[in-house]
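Excluded from the complex is one protein chain; the other protein chains are retained at their positions.
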């Protein structure tokens, strides 16, 4: 079930911020089915827009890669995001009469802008590691939430959503991103990353993105 | 007093959003002296961090300039931001015992992240015009607020702040940025910019930045 | 056989520069089999490095896209470049004992740096159109060369190379990129792009990239 050593270290550094994110009231509402359908739909539309900018950030990772392996993994993730993960959103929304064009033109909430543009700027202002530290909380957090809810869910109301992230294919993405991050850290910081002066800064990026992810769920509750 | 034709058009397109920004309760509190000092200081610290990222965005404008004139004006603005406008913040804060290092390490609020990173991404994803449309609301809005408050203020409590933006030197910056924008529009969209397919998109960037600016003032009220 | 209207216009604007590129001595040597094997291998190694940075530039196009269609097409092209087009290079080189790691660490020639970094900077300094104008000469030129040589070749010496670009799958890529460009032009410049003030600048980018492409072939001749 491991998503790699670096994620483990960053997750630990995030402390309660991580806990507040993966156990957010929005997440609990998905698990016990109490999340209002209206809130879920509102979230899904914002999350579609989120995925567009998240895919743009992964595209930036291709641009900032230094090895063929880094390029291939980042390119694979972009593809999965654009051609697979968005599909659930499009299908679910189509079922209630929301077109993909509607999704694409959804007005972004400030919480959405804050999160995605922060991730993008992490890439533009720093190197691939800065970008990966800001990308990790979403990728791995959803993997953790999916796996957790698939065991604990007391309602089938949102099982489609849960299944997507609990699925072996998504868990595999998390493991591969974990390997990408570990290799990228080793390549740039060496074998003792926690002793590097950049370490606190990378943790800070991970924690900031974690808090913004929690802010995104909070927005999901407020229709 | 004109800040140029394009600004006039964008301001009109923004409608009530513009009004809500330049007449925000925070602004009114600066004019009549009712803004709590604690709120002002909180705002000032966030605004210092804002200016750092705003200067980074103007630096991006140098990078995206296509003429010597565009480069010179953008470089002049970066210089003014880093070496002049930040000075008021540093001085005011120093007077109450907050060091520049404290200012620099202030934890950014999500409202701050949303605004500045949106502006930066406007530059990275588009061309100089996209960036200028996102930069304009802050530059010109503060010019308008400063000029307005200098006439209407009923208290001297925040006259240092008001004087900064009402000052001829700041008004001159607004006029020069207005000329830069008009020239950049003419160079890229021609003589009838409102007929260009890009026009609604540019207005959208201006309006989004205007709303995020209002959100920043709103944050200023909540210590 | 059309690669779209915009390409047709840009190609015309490039005049003899386009002719010099697609009829370069290197190209003729591929067609009549007179290109020394050593030169071909030298070219292939540089072209592998070229493809890496060309893929990075297409990744930047994902980052700068404004519609789902633009994103999907750019993402598809990145994928084709990284997972398909590079394959021929890896296979051909592997057959003569050059590993992919050797390819990846090939020292870039200045002609290679000039071309790929110019394309990347076109994207960073401008918008998606600026980037596409710099990307087009390689994509479409190779399509034109492949199709042309497949009819005129008088030797089978380099038929693997020729077949790659004459293949229906590559021709389809050219047509799709042509549609992407036409749609991107219409979206940003409207129905009369040649009347827009940006038109000469876009032609200039296309022509500069065309000349740099010819310079790349010239380098290929000089082992």
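Think of it as A, B and C in the order they're written, each chain with its own count starting at 1.
Definition applied: a contact is a pair of C-beta atoms (placed from the backbone, for glycine too) under 8 Å apart; a residue touches a chain by one contact, two chains touch by 3 or more.
Just so it is clear, the structure is predicted and the values come from calculations on it, not from any experiment.
The residue from B:82, B:203 or B:221 that touches the chain not shown here is B:82.
Taking the complete complex into account, B:52 is the one of B:52, B:133 or B:149 that touches the chain left out. Within the complete assembly, A:130 is the residue of A:47, A:85, A:111 or A:130 that touches the hidden chain. Note on the undisplayed chain: of the listed residues B:62, B:183 or B:203, the one touching it is B:62. Although one chain is not shown, part of subunit B still touches it, namely residues 52, 55-56, 59-60, 62-63, 65, 67-68, 71-72, 74-75, 78-79, 82-83, 100, 104.
Think of the hidden chain as still there; on subunit A it touches residues 63-64, 66, 124-127, 130, 186-190, 195-198, 201.
Think of the hidden chain as still there; on subunit C it touches residues 56, 108, 110-111, 113-114, 117-118, 120-121, 124-125, 208, 211-212, 215.
What we mean here is this: only the chains that are shown with their structure count from here on.
Per-chain CA centroids place subunit B at a distance of 41 Å from subunit C. Residue positions of subunit C with contacts to 2 or more other chains are 63.
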